[in-house]
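Heads up, one of the protein chains got dropped from this complex, but the rest are sitting where they should.
Note that the chains are named A and B in the order they appear, and that numbering of residues resets to 1 at the start of each chain.
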Amino acid sequence: MSKYWKEYQKEIAEDNYFYVRSCIRQNFFPGAENLFIDILRNKLGKKVFEDADHTTCTGIGYHSDIVPLETTMTVVARQFALMKEKEYKNLAVSCVTSFGLYSEILDMWKHKPELKEKIAGYLSEATGRSFEVPENMVHASDILYKFRNEIAAIAKHKLVNRHTGEPLKIVDHIGCHYAKTFPERGVGGSEFPQVLTGLINAWGGQTVDYPERRHCCGFGFRNYLVQENRGYSISQSKIKLESMQPFEPDLMVANCPGCAMFLDRWQYTLEESEGTVYGAGGLKIPVVTHEELAGIVLGYDPWQIGLQTHQVPVEVLLDKIGIDYDPELKYADLKGNLIGDPQMINEHAC
Amino acid sequence: MLKENKHTSSNPFRIAVIGAGPAGIAAAVSAAAMGVEVDWFDKEQRPGGKLNDYHQLFPDREFADQILKDFSGKTEAIEIKKHFGTIVSSIEKVDGNYNLLSNKGIKGSYNAVIIAAGFDFFDARLKEEYGYGMYDHVITSPDLEKMLKTGQEKLKCNGSFPEAMAFVHCVGSRDQQIGINYCSRLCCITGIKQAIEIRELFPSCKVYNFYIDMRAFGSGYEELYRQAQEKYNVQFIRGRVSEASENQQKRIVLKAEDTLMSRPVKVTVDWLVLLVGMVPSCTMVDVENFSCTDQETGFYKQSNPLSGGGLSGQPGIFNAGACGGPMSIPEALASGRSAAMEVWQYLIKR
Partner (left out) sequence: MAGKDFGFATKAGRQIDLDQLDTTLADKIALAVNSWRACISCGSCTATCPAGVKFHLQLPTLNRAFQLGTDFCLELPTLNRAFQLGTASCLELATLKSCLLCGKCQLVCPRGIPTRYVSIQIMQKFKSNSHVAKGIPSV
């Protein structure tokens, strides 16, 4: 029997996470994952383990019809084997594509145990490893959701416009593979997801439920990998941007690598190609990830956590919240040496 | 008023009728008219069941209040012992007769029992994508019925009368997502009737009915459908709404496909009315040990609908009305009378 949104509450492990990174997130917003680990270890006192042997989940290759399903399953089984070897039972996944893929594989194995046995055979043959499925598997944003009030208690900033005293209007965007395939694996299900609105509300912001809130960002996989196909991808982001425009959001938060990337980069593309911007006052709308949002309220230095890697400048947002930052150091390395501003390249880079 | 009482010592039959909606009214009145002593139970304090909340009935648009008045004329004219405000929870068989267990203790002993426990409306919150319970302007057909009954002022949006309204057919019917495969039969005609009422009340209001199949099965239903199209210009769009969301003005934005045009459509309405189906009543009497319910639908089943009305398969237990499946009021009345006749046959053969 189906459930309604309030009943979609999942079990999120309290501590001892085996953390698996995303391949593309480390390129798109390199600070976010380190920030997540730092918050968990040093602000919340949790045990997080990262394994140097962990690899890609093959999600993008799989969704682009390059990697066959059984190969993908064997790779995923290997990640589970690493976790078993280090005696961890709680898997914390950074990437929504990986999270969706793991969920799908676990579901397939549940319905076809013989398939799981077959993959166990492949893994053993190829690596000599054996695996167990995680006892608890969550997305990184679930963990922040679980500890949202603890984070609020030690936060240095609130998601409030210091000039007006009004809460910031924040759009949440949940990656499709977080809950659309398995609503019971997402906090709040897929139609009224709570996982990010929970953070926004707990940290003083105001959520914006705009008509195209549930619409896919257009990332797809095949839809952006080939340049000629990107029209399909950007058209979907445009639908979302047009729909949220009248609400004049101050910020977008996304828990998925592709969504955070494209809702950010496509705004630049649309401005260049169509001359349109969707934020208030002729500005684009800043986009951050769930970890970055936590980092902002916890008072991390914006440039230390990599906020300068977003295409839409975040300074407007930082000014609204009242966060001190040194504009000179935006493009400095961790030691404070200036490494030069990004340059426009002539090739189509987006 | 002089009460008719045919009960004599030569005719010492005693039965219980559970439920005082249309089927229960017909069963109780018919059985009493045949000289059977009737104990009549209902969880509410007054008879009529859901009819008390209706405004006008399809297809002839009689006022529900008038029908209720006619019914009470019949029930007052004959001796029936009323036990209103009584919630019957289960039935037990003792020495070939039946006792009823209720919140007011054990009642008995009865030679036979007619269960006319009625139905519940489908809980529309389970179809999350329509936002019932989330958005103020998403209502169900029984909600609208109550609003129509209490006056059109209730239908004002932002201070003015609605400019557009939409009805969604088959909410909680014919839907694998919620595990309900059957057709609730009456929702189509309810939607047609309510659409006409809206067009009469607000002639400038556009009305869209989103249907997957129009099932106007009853006498006079098809004629009303045609009237809705021709005379009232209700737009019937073949396609199921797959998402409702709210815009800044708190109006509801719908996404559907006009499958006859093979094109997706979008429309903004002041009210979205969900034509909810019928499900077994949550206060259905526990007769599990008599295996009276249909495994798949949860409604009471008839052992052999061709040999007689309301036979449960358990001697002495009969059912009538919509507790046996979706049914119109005339059908429920006929079903109640039919069950009374079967009870009589059963009693005299005992």
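Please note the rule applied: a contact is a pair of C-beta atoms (placed from the backbone, for glycine too) under 8 Å apart; a residue touches a chain by one contact, two chains touch by 3 or more.
Quick caveat: nothing in here was measured; it's all calculated off a predicted structure.
J.: Any idea which of A:Thr55, A:Ser130, A:Asn149 or A:Ser273 touches the chain not displayed?
T.: From the options A:Thr55, A:Ser130, A:Asn149 or A:Ser273, the contact with the absent chain belongs to A:Ser273.
J.: For the chain that's not shown, point to the residue among B:Pro264, B:Gly313 or B:Pro330 touching it.
T.: The one listed residue touching the chain not shown is B:Pro264.
J.: Give the residue, chosen from A:Arg230, A:His290 or A:Lys320, that touches the chain omitted from the document.
T.: A:Arg230
J.: Check each of B:Arg61, B:Lys156 or B:Arg226 against the chain that is not shown and name the one that touches it.
T.: Candidates B:Arg61, B:Lys156 or B:Arg226; residue touching the omitted chain: B:Arg226.
J.: For the chain that got dropped from the picture, name the residues of subunit B it touches.
T.: 164, 206, 208, 214, 226, 229-231, 233, 235, 238, 258, 260-261, 263-268
J.: Could I get the residues of subunit A that touch the absent chain, sorted low to high?
T.: That gives, for subunit A, the contact residues 227-232, 234-235, 238-239, 269-270, 272-275, 348, 350.
The rule is simple: only the chains that are shown with their structure count from here on.
J.: How many angstrom lie between the centres of subunit A and subunit B, each centre taken as the mean Cα position?
T.: So the centre of subunit A lies 47 Å away from the centre of subunit B.
J.: Where on subunit B does subunit A make contact in their complex?
T.: Per the touch definition, subunit B meets subunit A at residues 123, 125-126, 128-129, 131, 133-134, 177-179, 243, 245-248, 253.
J.: Where on subunit A does subunit B make contact in their complex?
T.: 1-5, 189-192, 209-214, 246-247
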